[in-house]
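Here the complex is missing a single protein chain, while all its other protein chains stay put.
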Amino acid sequence: MLVFAARRIALAFVVVVGVIVVTFIVAHVVPGDPAATWAGPHASASQIVQARKFLGLDRPLAVQLVSYLGGVASGNWGVSIHTHRSVLSDLLTAAPPSLELVITALVLAIVAGIPLGLLSARRPGRPADQAIRAGSILGISMPIFWMALILQLVFSQRLKWLPAAGEYSPSLLFTHPLVRRTGFPVIDALISGNLPMLGSTLKYLILPAIVVAAYPAGLIARMVRAQVLDTIGETHILNARALGFGEWQIFGRFAMKLAWTPVAAAIALVFGYSLVNTFLVESIFDWPGLGSYAAASISTLDTPAILGVTLFVAVAYVVANLVVDVVQAAIDPRIRLR
Amino acid sequence: MIETPTITPPKAAIPRGAMWRGLRANPLLAVGGGVVLLIVIVAIFAPLVAPFPADAGTATHPFEVLKAPSAAHWFGTDQVGRDILSRVMVGARVSPVIAVIVLALACLVGIPLGVAAGFLGGWVDEVIMRVTDVFLAFPPLLLALALAAVLPASLTSLTIAIAAVWWPWYVRLLRGQAASVAGRPYVEACRALGISRLSIIFRHILPNSITPVLVQVSLDVGGVILTASALSFLGLGAQDPVPDWGLMVAEGQNYFTPDWWLVTFPGLAILVTAFAFNLLGDGLRDLFDPRRSFLR
Partner (left out) sequence: MTGNNRAVTGRLAISDLTIRFGSRQVVAIDGLRLDHAEILGLAGESGSGKSMTTLAVLGLAHTVGANVSGSIRLDGQELTGLSQEDLRAIRGRRIAAIFQNPSTAFNPVYRVGTIMTRALALHGATKSEAADRATDAMRQVLLQPDLMRRYPSQLSGGQLQRVAIALAVALRAEVLLADEPTSALDVTVQAEVLDLLRDLRESIGMSILFISHDLAVVAELCDRVAVMRQGLIVEQGPAGQVLSAPANPYTIELLESVPKLAGTT
């Protein structure tokens, strides 16, 4: 088990290095001369040459790459053009709200997706199955930014059931201000015993979380259905039936335990995808996370920030996959006994 | 994206009767295929069928601004008075074309690399797969976004950005196919007889791979369309006046609260298109891999 984990960690490390290299390459695909851009439109030729030297762009590409790698490892991810702060510190501030959103969405997706997938597999071909399948495909076909706008319109503007945007009710800023410690609004409200704020943060979380949960829920339901149906014809299921186990035990326990492996892999995948999906919805919901930061960086053409976000999310994705792989090996003997 | 079809073993040609029975028993395929066909027809004939085809171009109508849906304008008009129905119809040409180009490029790059990796094995396999793994370590939208952000915003940049991100899946798929075929006894026999590797590739590996590639492509179209519309929404793709659906949603955002039709219809078009292609892809997968059929 430890050997497996060690091997996977080493592999992940290699992949991360590769990711950094690819990000570097993307950074240097920029057409035009970055030195000229930096120096400004009225710079003279010699000033541009000076700029190039200053930015280190006159060094051979390999040297630039090594220096970039070193920079990333030591925490120097560049300076954001639109916030004028270190990109890394920007990212660390922006990450918790996004993580809160994504984790909540994943929890919703799992709680909805797994039972629906099981139900679907229980009576394949019947109306419930068809409906769930259609719903799942709808979930994975949904343009998330559109869904955000529509839900905002319907539930906020028209029905007034849920708040439109923000992390919490602005009126509470004065009466029950939020003391930020971890950066996660819900957790901060919880640990400081700020109940009105807790209620508010939860309420404001609902709509964005539902929007982000649509794709994962659809994917998980489909995955569970497919995996369970794949195993249901196998002899060990017949054996379980012959031993007297009931259908729900068979689906919910025996078949599901087998399905966990690919479903867990799917969860890692949708974690990464959802983190990127927040880029599309955070500005709609005024959610101050990585997504808003990314959207702002894109509209101001803030290249260091864009690359910083890319690197950050990609590394988070690699880590998530690593964690899932190791957990999977702990649960499923077939993986570690291979 | 992770839903690659299982590797299909080489089988005898499917009898025609079975194909038709499969179609009738497979409502997903029928509905998905039907809607896709409709979208393709609309896309091809849009300039002829759309009520105000010029509105998909540079025409503006300052006196018809922000009109709600009516008999004259079924989908209403936008902030410069253009008929939204016409723009949506002509916009049907944008996304599918991007999808076709992206997937063609992905196959063009991914198939040879995958076959090389799976068939030749050894260090070729290792190198190709490590590079592929690195690209797969990025959620697709993320890397496409980074690329599109550093390139000047246009449909071309968007297409290149997405294509650069989509090929790894095809490398993996073909590698699996090639490796599975390469390990078979009859291939060993072929080699023993002195038949060239290239010949084996073209006569055995590629024909067996057509089905899974076809299924993967149809499953991917929806994903590419969603990615493309997301990037356009962020302003990284098509620019005004191109009637790209994602761009239309972005432009309509500011007017959304009273004038809901600017956002609703283009977004609905994205949803329906992605949905139809996903149904089609699912249907094809069920058709070619009967083990997965819901009938059992």
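A and B are the chain letters, set down in written order, and residue numbers restart from 1 in every chain.
The working rule: contacts are C-beta pairs under 8 Å (C-beta built on N, C-alpha and C of every residue); 3 or more make two chains touch, one makes a residue touch a chain.
These numbers were taken from a predicted model, which means no experiment stands behind them.
The shown chains contacted by the absent chain are A, with contact judged over the whole complex. The chain not shown here is touched by just one of A:A128, A:A240 or A:A265, and that residue is A:A240.
Interface note for the absent chain: among A:F24, A:Y68 or A:F254, the touching residue is A:F254.
Although one chain is not displayed, its contacts with subunit A can still be listed: residues 234-246, 254, 257-258, 331-334, 337.
By our rule, only the chains that are shown with their structure count from here on.
Chain centres here are Cα means. That of subunit A falls 22 Å from that of subunit B. For subunit B in complex with subunit A, the residues that touch the partner chain are 1-3, 28, 130-131, 133-135, 137-139, 141-143, 145-147, 149-152, 222, 226, 229-230, 233-236, 246, 249, 253, 256-257, 260, 263-264, 267-268, 270-271, 274-275, 278-279, 282, 291-292, 294-296. By the touch criterion given at the top, residues 14-16, 18-19, 21-23, 26-27, 29-31, 124-125, 129, 133, 137-138, 140-146, 149-150, 153, 157, 222, 226, 229-230, 233, 265-266, 269, 272-273, 275-277, 279-280, 284, 294-295, 297-299, 301, 303, 306-307, 310, 313-314, 317-318, 321 of subunit A touch subunit B in their complex.
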